[in-house]
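What follows is a structure written as structure tokens; I'll ask about it next.
Not every chain is included here, but those present sit where they belong.
In this document, chain identifiers A, B and C correspond to the written order of the chains, with residue numbering beginning at 1 in each.
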Amino acid sequence: MSIPRNFAPVAPETLTMLKGVSTATLSAQLLKRGYAQLYLQGVLPLRPDLHMAGQAFTLRFIPAREDLARDEQMASGDFNNLKNKQRIAVESVGAGEVMVIDARGDTRAASLGNILVARIKARGAAGIVTDGAFRDSPAIKEIDLPTFARGQNPNISFTVHYAADINVPVSCGGVAVIPGDVIVGDAEGVMVVPRAEAESVARDGWEQERKEAFIYDKVVAGASIVGVYPPNAETLAEYEAWKQSRG
Amino acid sequence: MSIPRNFAPVAPETLTMLKGVSTATLSAQLLKRGYAQLYLQGVLPLRPDLHMAGQAFTLRFIPAREDLARDEQMASGDFNNLKNKQRIAVESVGAGEVMVIDARGDTRAASLGNILVARIKARGAAGIVTDGAFRDSPAIKEIDLPTFARGQNPNISFTVHYAADINVPVSCGGVAVIPGDVIVGDAEGVMVVPRAEAESVARDGWEQERKEAFIYDKVVAGASIVGVYPPNAETLAEYEAWKQSRG
Amino acid sequence: MSIPRNFAPVAPETLTMLKGVSTATLSAQLLKRGYAQLYLQGVLPLRPDLHMAGQAFTLRFIPAREDLARDEQMASGDFNNLKNKQRIAVESVGAGEVMVIDARGDTRAASLGNILVARIKARGAAGIVTDGAFRDSPAIKEIDLPTFARGQNPNISFTVHYAADINVPVSCGGVAVIPGDVIVGDAEGVMVVPRAEAESVARDGWEQERKEAFIYDKVVAGASIVGVYPPNAETLAEYEAWKQSRG
């Protein structure tokens, strides 16, 4: 099964820039563009040391139902990798993409476990995000792949979830995610950057972080926030001079 | 836009029978067939006096996002009925069908209001179910159409919801709903009857209700439940005789 | 199975008095005696028109587990009334008692349904309270027995609950209930009156209601609450005169 990507790819440099910008800065930049709530509520990193940026490849779960998975199981009872959509998604996610799983916020069973995470990493994906849970979470923390979830749970996915769709618009952590959106993660969590905003947000976010580093240093050095954060003309001039001086 | 129905229609007599059986009885019949949880949790009738049975026609909401609805609005800012999927769904639901809306359990805004409910009724639908809310709920209670929701809320849908898909498998009240499933509602709430089970559940549910009416009368008359509920051979014989006697 | 009652019975006159006092008044009387929170949170009447007072007979559910009920089922799969504790409890509750069910606040399945409710009524019980749900709730509302629950749900109890104990101390609606406590219910909900407080609370509650009826009339007639609610010496004197005058 070949899953089409109906969106423009984002340049690697842009992804690199976004990966270097904090989710807090992204939130500010997106708010300037009119987006108020693109943070995935309650979805936290298993590995806070790893940053992530990649375009969304989505998987949509609906609640498990006794009749739904029958045709997707083999005689042994195990999943048929060629029919079950969770498995198809794992074998379809592309290099540099972030798999985003809509688990309806339900952590009563896992969305997936360490063997599938290892496979997703082997395929070159940039990370995995679920608003459900991972199983084998201690083992997953050993894998150098950014992963984000609302919880951990050893129960197998199909006790609670049924994989219904691949690469459709989904809900994750209370936010709409459209295939192709840029998904950025850091120690604070995960932000959705709508595809059309990626380039300008990367550029302006980068500049914002430079300016705030300057402001932060002034504040640590004892400056009041008045006139400094937000900066007035004088502080901005100081900042410009500082930028010049650093080349 | 024409929405295909990829499922076998259920005969009107079967729907009539299902409409006459309580959700409690359906739950028991479905449990016998291996289905443990097909009740939509927390979804209650606006009109407990109306019973409902019809095949599911689904609408899937995802969270609203500032960029998603732009192309679906007219210059006035109002929805374009030809582009917005909530509106397309309203103009596509068929006679005898139940519109089932996946609102992710979110009642912070309505799924729809009284004018759309009136249109759905005018199209001959059998009812509407959302795990979100209705607006204009006092006016909707005046309409003789079975409606079920988790709450009431005057806020317009697009402040919280974006209509992403029509007639795909959805989650509603924590239960998977597949287009074509039979959706049955009474004063206790809503049960999903998987399409393939509809006929046998209707038939056996009908018989169960007759038998339990007999048992209920015995219990009210002072019988212990021992030997009666569940019935032993003697009680069953009594029941068969009672059935014969009533023709 | 005979279930011992290790507590002193409450006189019928006391129960009648308690049944005539509102849960709001009982809450005030119990607070005076040092009890701050004896209201069953979220447990509401199916029949707000019926008042209830009776001593607690308890049933404790724990979560269902696939192995627990095996020995309590008959070949047919139905409950064995002689082994299953939910059924034993139904056949053991006494005249004038209130069955209190600890369902851990879980409404994903029923605690019991209309046939068992009818049997409990036939045995002369004073009412039923669960912090779970009833099934067949529309039918139960037709029965003239006070019933109280946190929800309604057609699913059969054993999909979620297993009856573990009869007449032990339990939790219901976040409150400890000890067998023999007096359980009082009205349209506002359910209060637990610890056994040892029953008589004095009945007497003082009765007097409080009379006094507050007097105060209420004054307030409706335009009196400020200052000096009236709570009453000062003058208001109390007026009240005493009013009481005298009415014999």
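Everything that follows uses one rule, which is that a residue touches a chain if its C-beta (ideal position, glycine included) is under 8 Å from a C-beta of that chain, and two chains touch if they have at least 3 such contacts.
A quick note: this is a predicted structure, and the numbers were derived from the prediction, not measured.
Asker: Please state how many copies of the single repeated sequence make up the complete complex in this structure file, given that 3 appear here.
Answerer: The whole assembly in this structure file has 6 copies of the sequence.
Note that in this section only the chains that are shown with their structure count from here on.
Asker: Can you give me the shortest step count from chain A to chain C, moving only between touching chains?
Answerer: The least step count works out to 2.
Asker: Would you kindly state whether over half or under half of the residue numbers at the chain B/chain C interface are used by both copies, giving same or different?
Answerer: Copies use mostly different positions to touch.
Asker: In whole angstrom, what separates the CA-based centres of chain A and chain C?
Answerer: Centres of chain A and chain C (C-alpha means) sit 50 Å apart.
Asker: Let me have the rounded angstrom distance from the C-alpha centre of chain A over to the C-alpha centre of chain B, please.
Answerer: Computed value for the inter-centroid distance: 35 Å.
Asker: Taking each chain's centre as its mean C-alpha position, how far apart are chain B and chain C in Å?
Answerer: Centre-to-centre distance between chain B and chain C: 33 Å.
Asker: For chain A, give me the residues that contact two or more of the other chains.
Answerer: None at all.
Asker: Across the complex, what residues on chain B touch chain C?
Answerer: 22-24, 26-28, 31-32, 36-37, 39, 41-42, 44, 48, 186-189, 191, 212, 215-216, 219-220, 222, 224-227, 229-230
Asker: Given the complex with chain B, which residues does chain C contribute to the contact?
Answerer: It comes out as residues 74, 76-79, 81-82, 87, 90-91, 107-108, 110, 113-116, 118-119, 122, 135-139, 151-156, 159.
Asker: Of all residues in chain A, which touch chain B in the complex?
Answerer: 34-36, 38, 62-68, 104, 162, 164-165, 168-171, 174-176, 178, 194, 196
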